[in-house]
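Reviewing the structure listed below.
Note that one protein chain is taken out, while the other chains of the complex remain in position.
Each chain gets a letter, A, B and C, in the order it is written, and its residues are counted from 1.
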């Protein structure tokens, strides 16, 4: 048992002074203005701190095999780093290869994730269409706690799904009460532009953003939303990074479509200039897809979040160390795509969002935790401070500063894209399922303590565009 | 004390099975999956019902002097009718005439409202600008529990405020932690069109919508939002009735402006055809401003609510009986503008919104209660089912039907715009401050039981458009 | 020689009283306020008539093999019917099958078109990509008078082009000074929806519009424009029929892209109700792609033309008689897609456009002739009344009426979609290359008199979106 005492509770709905009592079962046992500490119960002093639902990162790739290598943060190191930053749950991705069934792949990922220090769930990727997939989707939803599927419109000749298969998958998911998510970039256009650039001898990382311009995302987002609209089903767009993407989402929502958009904090603070300069490795370390953009896109992303048209934040946490990045030394298309960030998401969003007055603390909670829990049907188990919810809690110091660095971070990767950035807003203590796992610098993450979040299906209204 | 037993609690955040215990102080004393009924405590059986925060209607005009007459529903009859429909709080309007100070007017309205059967607050109208108004705004905010001011861009030579005065008022309100609301129609254009129509001999109610076309609202909404954006202050647009209005609001929100929009259910279900036909009185009974619109505007309003770009619903409840409407028999510009509706708002919204699948029950609560409480800083006293909140509760039967009629309604007016409409979704029981005041047809409203809601100021971030 | 005497010349730029002298070489020899009739020169009395450049229809399918049959109007009958309606030139489509080279196909089409009664050119379709196509495009442009290529985003597993191939084709066409045109509907979505409808037993023509909703066009138009924008090349969208299409085009043009849009008059006057009703054949006769739409799309098309964001009108003239349409009796996806209309385009556009005040006569000329000539680089040989231009002229009676009927039309097809429609605005006389070929009901079309219009390439600026 743990008594979180003296803090200010902040949820998506509002803020108030209150204590929380975490039960021995890892759930919130009581919430009241003041609680008397039960005998034998540890007390966590929250005076002067904001007490918020633990962060949920709905987009990570721990130890993912990708582009001929494997992401360096595994389920243990990655989730532990998350705890140090206030994130207490993740949803990772099962990405079946073409020879493996969805269910087998899901089992393999379950196996790998046993070592997690924090709770985790899975989206499962659909890359093509056939009868087995049709049936496996049902198994995953009804027996495996999966209620979301992922689609890639990029990565031609690898993960890319065709529109017709995408339609089949969306229809099926909706029948089952699952929601579809999508990486929205036009894979044909990327493939064309990559070849075009390489044929011109442009092999360095500065060609990466040129091969995936904003319009390529805007196009795919618009297409994905249109296809979902034909069926009247919901769609969730991962890592929205462009004004065009925000526009596509908000226009569809105004037509009554159920469309969600996810933002990565790195897209809020970096622009395309990170790919310039003579330091090959530094540029390569920022290679991820979608790439960093001209600055005006950042305003669009902020506006999307402030207006409620973008609902979640994630990291697309996917770590590759220098030797891995160097696989693309002579060909930017072979640089493993991915950036770290699970440890810093919440601080960066607070610093640039709340401290600047763009977001309220309540919106911060919605964007880092509650909305995600609602969309992926983990609420109120996750994303809430209500009695009965999982005792996943972050104690936030709104005024503390920290300087981000690979020297001090807990992520298993040899760089940090935010290196040297001083941010205001720090996770002082993190509680996972009632256990204090991060205490002002002391990381007490426990290998294997994380549990699988079996998410239930949720029937949604069919909403053809108005 | 009252034990609400066996229901399903629905709030803006989610739904769950739970009991509520209302304390003797009129506040929610306890919420839990099951509560044992305290000795001597009345039990309200909520089995099969949805238990939701009581509705808040932020836009009513009880016993308002207007256009040479006085609205027929007074604070008692109007609020009582609200209780019968599940609405437990209103925010009415203090509209000072040019010779009365804001504070004096507020006192006069306080006086009139003593008879209310439900809780009430006030917006205060600003129609011009001078030093006394500058000072009175402070008094109202700091001493009188007013945190919102109203502006009319229509009603030229009467209530209409000029843009420069509007800017002064918005700046002042923001300094004080108050929010400005606005009736957005271009008063010059309306005046021009009215004279134009009358000069052509078009004197009947069918000319009313022609004198206030959609563009006239769209223009004013766009202008009000632009002016607010110059100052970086929030703005709340009352009775948004057009696609143009929704567009102006959503575009501004995407630029990061804090803009709110209110919808009246009548605009969701009636179109301009109500002004046609040979029954003068019937057409006149629908004369309100803004008028009913071509049907495509309804889709825009729904989309605005579904996407979260429009946040609240209200009624603009303003009743005039036949003899009053007939003051405009020979001149449509003299028909007292206004329609009744406080009793039917929630049923109509449920029927057309939730039953059709456009809105979830959670969105319904947000739109009828919680968002309003948050915007006007009454949350969580109002709009919540949390422990400590006012015990204003509606027990909703999602499947029950009722047929609306002036024969049976409780509003003090001789017609009902929804006459004969059968709606699904009925307030079975209403609890106001812990008292059961509406019990399946039995209205136990108490004259004078309503209390003034003193709303505190709330500092908001200055948010210049991104 | 022919002296067109006493008329009012209307061009895209303006109107004035003037005579025209057509030379023996089929070109305009002189234009002046008054011209003295040369000895031996025939006089055509144009008093009271508007004298305009002959219409150009840039989208016809004469005797096209399609869906297992051949369009019933051949190059002679079709072009002759055009002359009766004031249209003096067409651009038809060469559609190579997968085994035939582009150049061979072009030659085959040249052969078929020898019988034309009016001048003609060809767009050539690109349906996939390889080296031979790369080379053949050069031959076509440099040796065959082809300066435009066609792409189908619909007709999956038949004509549909993939995005990557489309990009290759656009890049190549731009190098050569040719322009790409595109049928914009998402073929994957259409295929999915068709199968879905058929599997539900919806086999009749009323399912046709359901299988190709507006969003399917909007998506493809948006995608085609995005792809063109990546390369900075122009794009021409055939038969724009939706608000979404107009929006995609106008937004791109405001970003500085060179995008053109074509309207079919049938989309301006018919809506989806043509597919209803119990008369199978009648509904089938309206089966074309894109299908007829809900009415609000018509307003968007008009607005597009009025604002100059849509530049041309065409017919997609493609005739199938009752026995051909009946090939789809049990399966709407087998109804040959196409409607007639070359004879009526100008009258219908005048009646609904100019007579209603939407368009000026000058805009009418731009939309029926001049803009097309400029876009496809036939100007000022075609589309002009300047000295030296081809003497293709229509003498238009702005006030005359005619009733359209298959009984009286000259098209070789057994129905007319405008059957019974009385239109104001009639081609009284048509002059083709200086010969009077239509004289108030007397059609003097000459088989084989039409000549091939060899269109030269035109370099265009690369215009990446601003």
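Operating definition for what follows: a contact is a pair of C-beta atoms (placed from the backbone, for glycine too) under 8 Å apart; a residue touches a chain by one contact, two chains touch by 3 or more.
Owing to the predicted nature of the structure, the values given are computational and were not obtained by experimental measurement.
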Interface partners of the hidden chain - shown chains only, full complex considered: B, C
Residue in contact with the excluded chain [from B:143, B:188 or B:440]: B:188
Selected from C:202, C:329 or C:463 as touching the chain missing from the view: C:463
Residue of C:6, C:23, C:177 or C:380 in touch with the missing chain, whole complex considered: C:380
Residues of chain C in contact with the chain not shown: 12-14, 16, 32-33, 246, 250, 253-256, 299-300, 302-304, 306-309, 357-358, 360, 370, 374, 379-380, 384, 387-388, 461-463, 466
Interface with the unshown chain - residue positions in chain B: 156, 162-164, 167-168, 186, 188-189, 191-193, 213, 215-216, 218-219, 222-223, 226-227, 229-230, 465
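Going forward, only the chains that are shown with their structure count from here on.
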Most distant chain from chain A, judged by the mean position of its C-alpha atoms: C
Same or different residue numbers at the chain A/chain C copy interface, by half rule: same
Centre-of-Cα separation between chain C and chain B, whole angstrom: 54
Per-residue multi-chain contacts in chain C, two or more chains: none
